[in-house]
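Of the protein chains in this complex, one is absent; all others appear in place.
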Amino acid sequence: MSTVKVKVNGMQIECPSDATVLEAARQAGFRIPTLCYLKGINEIGACRMCLTEVKGAKGLVAACVYPVAEGMEINTNSQKAYDARKRTLELILSNHRMECLTCVRNQSCELQALAEEYGMEEVRFGTPKEMQPDIEQSTPHLIRDNSKCILCRRCVAVCKNLQHAAVIGPNDRGFSTHIGSAFDRDLGEVACINCGQCINVCPTGALTEVDSTYKVWEALADPKKHVVVGTAPAVRATLGEEFGDPIGTNVQGKMVAALHRLGFDGVFDVDVTADLTILEEGTEFIHRLQNGGTLPLITSCSPGWIRFCEQYYPEFIPNISSCKSPQQMFGAMMKSYYADKLGLNPEDVFVVTVMPCTAKKFEIRRDDQSAVNGLWDMDETITTRELARMIRKTGMDWSALPEEDFDPDFGEFSGAAVIFGASGGVMEAALRTVVEILTGEELAKLDFVDVRGMEGIKEASYDVAGTLVKVAVASGMENAAKLLDKIKAGEAEYHFVEIMGCPGGCINGGGQPIQPGNVRNFVDIQTLRAGALYSEDALMKMRKSHEVPLIKKIYSDYLGEPGSHRAHELLHTSYKASPKYPGLEADKKKN
Amino acid sequence: MNFVRSHVLVCGGTGCTASKSPEIIAEFNTQLKNCGLDSEVRVVQTGCFGLCALGPIVVVYPEGTYYAQIKVEDVKTIVEEHLLKGRIVQDLLFKEADAHGVEQSLNNTDFYLKQHRIALRNCGVINPEEIDEAIAFDAYKALGTCLTEKTPQEVIEIITESGLRGRGGAGFPTGIKWKFAAASPGPVKYVCCNADEGDPGAFMDRSVLEGDPHAVLEAMAIAGYAIGASQGYIYIRAEYPLAVKRLEIAIAQAKEYGVIGKNILGTGFDFDLEIRLGAGAFVCGEETALMTSIEGHRGEPRPRPPFPAVKGLFQKPTILNNVETYANIAWIINHGPAAFNCMGTEKSKGTKVFALGGKIKNTGLVEIPMGTTLREVVEDIGGGCPDGKKFKAAQTGGPSGGCIPASLIDTPLDYESMAAIGSIIGSGGLIVMDEDNCIVDIAKFFLQFTMDESCGKCSPCRIGTKRMYEILDKITQGKGTLEDLDILEELALHVKENSLCGLGQTAPNPVLSTLRYFRDEYEAHVVDKKCPAGVCKGLVEYKILSDKCIGCTACARVCPVDAISGKVKEVHSIDPSLCIKCGSCIAACKFGAIIVE
Partner (left out) sequence: MKTIEDLQKIREEMQSKISLRKDDGDSIRVVVGMATCGIAAGARPVLEALVDEVGRRQLKNVIVTQTGCIGVCRLEPIVEVFEKDKEKVTYVKMDPEMARTLVSEHLVNGRVVQAWTIGASE
């Protein structure tokens, strides 16, 4: 890789020849402010916050897109650049509804941080304090408030470039520009997949998830309700970020302690049903493999992926596993197995999950998700961020929380379940079980490293009892589309495919703690977070789903066998094609 | 026996078309048939003659008689008197022709004397819908020369030596732009033509496309040869349906003749052309926004580098030139670069087409050598301000340009001189203002345009132009302060220096320029709360003069808001709180008793 020598604020450094001024400055230890820049996703030089002085250039340059050259002299802090940034910030603030004290992003808003850094005491234009909210809430997962939008276009870029959906974009122009969907229809009327990636990259409070915490508080306060909570694997890898822990810290123990202190009657782990999923889906896979069933079998635990499949690639519905997602299985098991075990009326059991995911808010009300007495399997689901808010509300001292264990009734799980949260984790977990069942032998190595890592599409093949089993893993819908197109075109053949809605898997889910642009652009948060899960798995005694005693017990006492009739009643579901533009269908009927 | 002895040329530009020139042509054909002259006299529809103030224009050759403001009813007279009997119809003449009207060459009229039509050479001369006529006037001769006698490098050298600079406004040396693109690796490259012409009041490109489309087609093919491209796109605003139609006809005819398409003139060189329509966005006249629009995306500019000559349309090396720039290319090839660079100034060579508009007698299109002074344009060519009003300023470059005050009327019109005084040549729009124009109102008008047309991508332009406009609006309503002027200037400089593209970078120019030369007028608005020109409604009052009013009640009767009160034969008065300053009363008063102050 070739390099060039440049000077940053008088200091000589050597940086890659294809670097930008922003990256060169960062390498020299200087942070140039950005608002719209998202590396590899949104590189448009639009917000003008990164304007920097380069000797000899005509005017200031946008550091995020301006390429370095040999001998370039960069001044990141000249008075001219500072003034330009401050004026631009003032203009942006003049058109941004100032509701900082009560805004959900208070203290975590990138615009607020810059305003503080640049000493914005006075905004001489517009009427930011008198602006009215401009709310759009037509989906179960998202609230958009365009009065806070700074038009950085990061949400548009992830939706188009990472998630292959492109359902949002700028409408109108000039000062009237606003982010919306085609023909200014509601988001619920277009083919949104509820993945929430847009929320993750929004620098302000313009995009936020629908808040379900008040319903959880209500349930917790209701003496008649037996409230249980299940946590997703990915939550323990990220919850600490909300409280200042370094990225990639595994806070499982504290998370459980916090949940106990919130007043849940049962603090359980969705990892248990993740193991259950492996048993069910593994059985399904073996059955298809040995009986000429539809292959490849594609995983079904990601509701964002399911939404994508039903709307964009309905021809692959027959490939999807009939298993519910671990969350939905959790709800069903709580209201059947667990309620029976404790002698509770299922109606009195209120099931909550903490998920890294916003699509889960859509999933809990899908058709065919009420296995017990017509009750919804799941009552509520909250994101990692919402849990953090609940914890903060109680005034708990995070740093003083002890390490506690999950409640034993539904708290024993394998390392295979833990790695569900990373892209490739479900595949690896399934392989550990499927390979042992098919070969009848114990696996020498449990680490299927070929399916690990943050590449968008991963492929591997394994010789299993004489059959070359070919697998593929994709995360993020742009990669899923590429993979599916390849399969459709007959260019590749697989037996088993794992697809996760969010790039990198659930650790990068739409409900995870939001990292600002200046972290996302320079730190590989996905690898760090996934690392927490793989580390936990490596240290666990039980690393295979089928050897967990609790799982064995659930089958022997309750479900019978994997794939049994009872298992199908509780733990399986079906899918159907969904029109991309239901609003248009309705219009056609009207006219 | 072919004895067509007279050609009657009728202007078919959009302006004259709107004034019924097609009907005039039809009437000529009818009348000529009635008089049995239809095989001797040919009626030809041409492009724009330039003297749009006096359209529809009809020119009769071989005499060169220039009839102006012709109505359909006049046709019979022209046919019977002039074409049949040889008697020029004096009443219908363009008034500057001499007594005979015959001897006076068109070129000697004040309007045309100082002009040197190169880009407009065929406008008003040929029928743009007949490729043979274009060929008769040398169309595609230069292309043949380039393909058979010159290497691509030689073509670029000729253009560079001519000194031709981009006529769309930026003034970048055309030869150098082609050189960069030629040096970029192929094999796929593109040639684009910017026919979006968004400046209000500008119609130079429109007239070229309506009057001589083959000039542009030929030049694009030459450009393709020079840089190594085989595909061109003409991006034309959809609001020019006549130009689009003429272009489509021209392209079809050119393809039929094989001068556009595969194996042009049998030389093995391929060059194909497509038209792409704009959709009403001024910003799509910006280079990278135009390309983004052709690619099918929302027309927003992209940061540079990379520059289009390296990575442009579809990420391939691309050149984008303005219509007028292209209109000069073939002429330069045919006549040699020296014929072009002998005109103009040291750094601004050749001629430039200006669209004269506003408070000037001879509105229309003029093509003059670079370096002609503003005074010559306004007083000699333009005929001065009508109604004896005093010249106040001229706005060049439209919404991206600055104003030239009367004190600088001897400024030469070239790139350097304009830049020195804070204006730009721009695309060629030249709006003349007189003492009755309020300069603050003019600045507000232009800013409203750029504010509305801002694409919205970058913060300084999107929000800055709006905030600037709010301040200007405040000022014109009499609510401004001196501090507002300072803030306005600060904002203007910020938007100019920090916007992503040329729209934002030039939008503050009218404001900065008028603040520089007419600060006293701004101060009158904010300090004295007066509009000296009597335009800003918030600052003027309509008053009835007691010594002139005879109480005829004419004004009260036409007032749409009943703001005028008074009894018959008694002095009337206007209630300023109700008055909407529409001016109906002034128009109705026969005694000059109502004034604006």
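A and B are the chain letters, set down in written order, and residue numbers restart from 1 in every chain.
The rule is short, and it goes like this: contacts are C-beta pairs under 8 Å (C-beta built on N, C-alpha and C of every residue); 3 or more make two chains touch, one makes a residue touch a chain.
Being a predicted model, the structure only gives us computed values, none of them experimental.
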_What shown chains come into contact with the chain that's not displayed?_
B
_Hidden-chain contact residue, picked from the options B:Lys33, B:Lys71, B:Arg87 or B:Lys590_ = B:Arg87
*Specify the residue from the set B:Lys114, B:Lys141 or B:Lys347 that touches the hidden chain.*
B:Lys141
*Among B:Ile25, B:Val259 or B:Ala309, which one is in touch with the chain left out?*
B:Val259
*Tell me, which residues in chain B touch the chain that this view leaves out?*
1-7, 9, 40, 61-64, 84-88, 102, 105-107, 125-126, 132-133, 135-138, 140-141, 144, 148, 257-259, 263, 265-266
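One rule holds for everything that comes next: only the chains that are shown with their structure count from here on.
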*In angstrom, rounded to a whole number, how far apart do the mean CA points of chain A and chain B lie?*
54
*chain B-facing residues of chain A, complex*: 44-49, 51, 59-60, 62, 65-67, 84, 87-88, 91-92, 94-95, 124-126, 150-151, 153, 169-170, 172-177
_chain A contact footprint on chain B (complex, rising order)_ = 281, 283, 298, 302-303, 305, 451-460, 462-467, 470, 487, 490-491, 494, 497-500
